[in-house]
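Mind looking over this structure? Questions follow.
Some chains have been omitted; the remaining ones sit where they do in the full complex.
As written, the chain order gives the labels A and B, with residue 1 at the start of each chain.
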Amino acid sequence: MSKIKVSIIGATGYVGAELVRGFACHPEVEFKYLTSRSFEGQKFSDIYPVLRGVCDMTLTNTDYETVAKESDLVVTALPHGVSSKTVPVLLENGCRVIDHSGDFRYKDLATYERSYKLEHPHPELLKEAVYGIPEFYRDELRNAKLVANPGCYPTCSLIALAPFLKAGLLDTTSIIINAVSGVSGAGRKESLPYSFCEMDENYKPYGVVGHRHTTEIEEQASFLAGTPLKLSFTPHLAPFKRGMLNTIYAKPSASFTDVSDEKINAIYKEFYKDEFFVRALDMKVFPEVKAVNGSNFIEINGVYDKETNLIKLFSAQDNLGKGAALQAIQAFNAMFGFDEKTGLTLVRGV
Amino acid sequence: MSKIKVSIIGATGYVGAELVRGFACHPEVEFKYLTSRSFEGQKFSDIYPVLRGVCDMTLTNTDYETVAKESDLVVTALPHGVSSKTVPVLLENGCRVIDHSGDFRYKDLATYERSYKLEHPHPELLKEAVYGIPEFYRDELRNAKLVANPGCYPTCSLIALAPFLKAGLLDTTSIIINAVSGVSGAGRKESLPYSFCEMDENYKPYGVVGHRHTTEIEEQASFLAGTPLKLSFTPHLAPFKRGMLNTIYAKPSASFTDVSDEKINAIYKEFYKDEFFVRALDMKVFPEVKAVNGSNFIEINGVYDKETNLIKLFSAQDNLGKGAALQAIQAFNAMFGFDEKTGLTLVRGV
């Protein structure tokens, strides 16, 4: 059987590089084009020496029509506002698309436009796009033409919240997400605040109110809860390259009468019992960034604090892995009918 | 004028070492004894090469009576349960004491005994002990015989909460503290979870319910609020050596009708306007661990999230600095009538 032809537009950012690393390990995939405006003509492995010998393809600046026509799947790792103009061109030319920007993640146009302060040139695609968390939208992915790969924080939050929201077990007015990300989340760029000397031995909040991922989490969390909700979200940066850990606080709902550590753990174990990439940890074992490094796994667990009647949920993933590129490959597997694990047994080790 | 004679019992842990570093820079202090059971006979600077040429005193295992009799101040950096037996001996022998354990931090005996799972051999000292945050207990420190140096998390939390609690501006049932500490908080010890290869590139929660500092914060926060309160506290470890940042969530109280970013900022600026070591930051500037590294400073700021009606407060300090040893020196200055800044213009620089 011939391999699936995959192209990546914007292959040289950190998400792009992780896409290349991941797809390069996929037995059913061959690359058609890796495009880059800045590095056209250079070998991919000159930009990412770690992939020398693994992917030495030359970066091109091929026009979108050609890329689309010659590929089965095009993955776009472009800035928001650019994707919304590029993706329709790709779709018109017959390929399927996984997009990494915020441009197709919302069902509600007004929320998108308020959050991104942009007018959407193709609002009709919002309905069609599938939000790319396979654990929630597996069936829709199968026939999706356009997949909106979720934000890193939303994936990490929604996987942790879903079992409780779907069962109506949380007071939906009480949810607080304290999120911590590694520095690769800021992207590959020349920027003083992300320089080694500024971030090493540092830790700090940023985007303390109104971070865009807030509304993305809210919309999907509302779908899960079956009722509109608002929540509090605060991101922080910590001095590691890859990884992300959310600490989520919420009150149990009135109907969650038997809340306990055991119950929370059992709910997670049951809800995700068939999900390979979601590790519902054992009692008293909690997620750590180290444990998901370089992989598509996400770890979850929770506890109940009787003294303050608060549920605390913890979730950890690799922001470039399950939080971005590797989840896109999991979605790709769902889209093209492969076992979702295919090519995704990558882990970091020590 | 002759210098104040200071001895340190348990000088070779990380808090002890920071006490040595700090007092060694104090112009009005001379060391009498630095004691260590494990390293008796060695030079302090053999254990901490960074202090070679700064403090090369020989560590002794001098009996407590002698230490107390020949010192004006004895600083104890001992484990809880040991301090409660040692400190009374020191006091009986005529010196003043600053203790770093949890043994004298509580006013309520039952709370102490429940939190530390220990019977207190000298409960009568709990009343006498002064909780050593100079910003709150400056007057009491002046004549204190026994100072209980606060825990690192409590200091970082209480400085941030105080202006709002004292003014009745928070819903005291709603307080959630998400705390992140550097690895030195775990102490100087041989332990796999704190080894370089386990903590580098890692981030994780620990003590997720019932960490001892919870009740310490609650008791002092209750004093500030003028009413008993419970709060939620969750500590995490991040891969840096020194520093700590708290992200605190709370609802405004009914009486806080004009809550806004500006108002929160103005309250901090006003409340701490005479406090050298408390940096109430300007609007839109938030605390970072880097900015307090190696110092006795603590940074604070906050915002209001209208969407969820939540106040978010941020505070950052060095866990060994304002969170432990350098605050003890600030308290020492208050106790002995020196300008509180004396010897404390240490900062880390780049």
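Please note the rule applied: a residue touches a chain if its C-beta (ideal position, glycine included) is under 8 Å from a C-beta of that chain, and two chains touch if they have at least 3 such contacts.
Bear in mind the structure is a predicted one, so any value in this text is a computation, not a measurement.
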| item | value |
| --- | --- |
| Overall copies of the shared sequence [whole complex; 2 in view] | 4 |
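As a convention for this text, only the chains that are shown with their structure count from here on.
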| item | value |
| --- | --- |
| Between chain B and chain A, distance of the C-alpha-averaged centres to the nearest whole Å | 39 |
| Of chain A, residues touching chain B in the complex | 176, 178, 180, 182, 197-198, 200-206, 208-209, 214, 230-232, 234, 236, 238-243, 245, 247, 249, 286-290, 293, 303-305, 307-308, 310, 312, 314, 316, 350 |
